[in-house]
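Missing here: one protein chain of the complex. Every other protein chain is in place.
Then we have subunit A:
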């Protein structure tokens, strides 16, 4: 039985909840409802006149081929970033979990990229791979590759994926390492005595026991690629070339801030919000059930 606390003062429990409620209302419900309201309005570019247009913004959006393109870009981008950052982080974490002499230093170095702001990370990667100045572009050219993320759409995508993955590995690494360290050593030793070679031990014991961590990270990473990679994309490619790296969240910004279409931009953020809520709900409903043991 869970113990429930009884307050003598009726007001006190509400007061205790207030800070959290205020933060949620001010920073989530208010902007979200503003976005929903705005998505039904059409405003002129100076913000002087607005008129209620119903679902017109949505209709216009779904008639735009660029919108479908940004959806596809988002799917490709998020799949690549989530898959790569999770698997590379897991690989690094399994290595750091071994009893190595330099393990503490290694762990610290692994965590550093997380302390770099997304836009700064974007600028770093942009300079490293800048076609004419980048120190890594020359060797790539030397290998006969016509490296140009400013013009080549695939190169641009590769570059933003690399930057986004690099940024997220630290976070995933930390959680994977903690997850690995929570697995009792004796369970793996029992596996070794039971005749499982290291690779088989990893897939049949470590990986299943790590699944709650993996699931949590999957949810966090998807939210990350949907929203938090904005800074990286803005700094590295600005959504280009020719919209090749314009994800849904970048398009919200591009249409609203740069294009001045506030209604259309609001409609996009509403759709984006619905997609992320749906994805998270699906993950909790179907995946979480399978990762409990």
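In this text, contacts are C-beta pairs under 8 Å (C-beta built on N, C-alpha and C of every residue); 3 or more make two chains touch, one makes a residue touch a chain; residues count from 1.
What we mean here is this: contacts and distances are computed from a predicted model.
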{"item": "Complex member absent from the view - protein name from UniProt, among \"ATPase\", \"Electron transfer flavoprotein small subunit\", \"Nitrogen fixation protein NifU\" or \"sn-glycerol-3-phosphate import ATP-binding protein UgpC\"", "value": "\"sn-glycerol-3-phosphate import ATP-binding protein UgpC\""}
{"item": "Hidden partner chain, touching residue among A:123, A:140, A:196 or A:219", "value": "A:196"}
{"item": "Selected residue (touches chain absent from view) among A:96, A:169, A:209 or A:222", "value": "A:209"}
{"item": "Chain not shown, touching residues in subunit A", "value": "184, 186-187, 189-197, 200, 204-205, 208-209, 293"}
